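Only one protein chain is missing; all other protein chains are in place.
Going by the order they are written in, the chains are A and B; count residues from 1 in each one.
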Amino acid sequence: MSPLRRLLRNRDDTQPWKGGYAPYDLVKEACIAVGVIALLAIVLSVLFSSPDEKPSTIGQWSRQLPVDFATTAISELDGKSGTAEYGPPYNHESGSVQHFLFLHPQRWLGVSHPINTAEDYVIGPLKTVPDDPALQRALAEYQAAPESTRRAWDAAYATPLEEYAAAEEEGKPLPKTVSVDQATGTVSVQTSEAGPVPTMMASELSLAKSGGLDGDLLTSNQFFQTDYTEPLLFMADGGLLEKRAEQQHLLGEQWGMMNETGSYPGQVWLWLYTFWYQIEPFKSSASGDLDVMLVMGLLSALFVCIPLLPGVRDLPRRLPVYKLIWKEHYRSV
Amino acid sequence: MLNPTGVAVLGAVFNLNHPAHVVHWHFIDLTVSNVIVIGVMLLVFALAIALPFPGAARRRGGAA
Partner (left out) sequence: MSAPTTEKSWTVRVREAGVAALPPEKLLPDSQPTYVASWIYVFGVASLASLAVIVGSGMILALKGPAWWHYTGVGHFFNSIHMWSVELFFFVMVVHLWGKYWMAAWRGGRTRVWVTGAITFLVAVPCALTGYVSQQNFDAQWISTQAKDAMNSVGIGSFFNLTNFGQMYSYHVLLLPVAVIALVITHVLLVRRHGVVPPFELEKRALAAAPPPPDVDGSPSPASPMAGVRS
C-alpha cells in the first residue's frame, strides 16, 4: 500500500460493545445536572450580577464632545464620513468595500439599506425645525447652490475642525480657528467662506443637544421603528462610542471581541476570530474582515469534518489521553 | 444601589463594574477574567479525566 493510501485509509476498527452493562439513571443525572447548573448560575448572579452600561445618545454626544459632533456632522453633509464613503449596503461608494481575489460578496448583494448622509443626517432633520426663518433661508440657499459651491462651503467649514481634531489627537496646541463656548456648548468656526453652512451646523448642534436628532433619525420613515441603523452609524462615525470602548478594552487591537464591559468574563469562544485580526496580513489588510471570515469559514468546515481528515482524526489514538478517560476499563480488561 | 458609572448593581456581592485588568504577553492581550475562565476550563478538563468516577463496584458487577 502506498504511503498516501496508508495516510488516507480510515483505520476505524471499532466494534459494537458486547461487554457488560451497569445500571445508569439518565433521568436522575439530567435532573441533578439542571439543579447544579441552575444553582451555579444563581450563585454567580448573586455574587457578581451582570453588566449594563447605559447606551450613548446623540444628545449626550453633542453635549459631551461638541467639536467632535460638529466635525462628524459636516463630514456627513460633505459626503466624507465613514458611512458616506462606506459602500454597500448603504450606498454605491467604495471606502469600505472588501473583496478577496475574484470574490466581491459585498458588491454582489448591493445597496439594500440606502443612506444618504447629507439628506438623512443633516438636511432632512433641519427641515423639520419650526419657527426658524434664518435656518430655512440657509437651507434653501444651500440646496439651490451648484454642487461645486456646496463642496467649497463644506470644506471651508470642515478644514478648521479637522485641524483641531488632528491637533487634539497629537497633543499639540489647539488652533484658535475653532472655539467652544463652555457655558452654552456652542461651537464657533472662524471662516468667511462657508456660506450658509455655519448657520446649518449651529442648528444641527442645537437640535442634537435637545435630543431631537435621536428621535428624528429613528422615526424618519414611520412612527413604530426598531431599526437603529441610522442613529447608530451616525454615532459610530464620531468619537464618543470609540472613546467609551477604549476605556472598556473593547477595541479590536485590545482583543475587544472577546471582552465584556467592566471586569466580567466575555466571549472567550471568540478567541480564534479575534486572533487573526492581531497578526499580518489580516491586521493591515483593507479587506481584513472578509479575509478573517473566509479563514474562519474554512476552519469551521474542517472542524465539522474532523472525522474525515487524516492525521487530525488519528491524533487521539496516537496521543493517549484516552488511557486516562478509560483507565478503569483498561484495568478491568 | 448605583456605582459611579450610574449603573444599577443590584444585590451583587462583588462589583465588577470597573475597567478590567489586562494580561499582556507579546501581542496577546487578555482580560484577567477571561484568563481565569480559560484556566478553570483547562483545570476542570484535567480533573474530569483524572479523577475516579463513583460506582466502580456496581460496574464490576455488571462486567462479570
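Just so we're on the same page, a contact is a pair of C-beta atoms (placed from the backbone, for glycine too) under 8 Å apart; a residue touches a chain by one contact, two chains touch by 3 or more.
All values derive from a computational prediction rather than experimental measurement.
In the complete complex, the residue from A:25, A:131 or A:280 that touches the missing chain is A:25. The chain not shown here touches subunit B at positions 8, 10-11, 37, 40-41, 44-45, 47-49, 51, 53, 55-56, 59-60, 62-63. Taking the complete complex into account, residues 12-27, 29-30, 33-34, 36-38, 40-42, 44-45, 48-56, 88-89, 96, 98, 105-106, 108-110, 112-113, 226-229, 232-233, 235-236, 241, 244-245, 250, 252, 256-257, 260-261, 264-265, 267-270, 287, 289-290, 292-293, 300, 303-308, 313, 316-317, 319, 321-322, 325-326, 328-330, 332-333 of subunit A touch the chain not shown.
Rule of thumb we're sticking to: only the chains that are shown with their structure count from here on.
Look at where the CA atoms of subunit A average out and do the same for subunit B: the two points lie 28 Å apart. Contact residues on subunit B toward subunit A in their complex (touch as defined above): 5-14, 16-22, 27-34, 36-38, 49-50, 52-53, 55-56, 58-64. Within the complex, the subunit A residues that touch subunit B are 19-23, 46-49, 51-54, 247-249, 254-255, 258-266, 268, 278-279, 321, 324-325, 328, 332.
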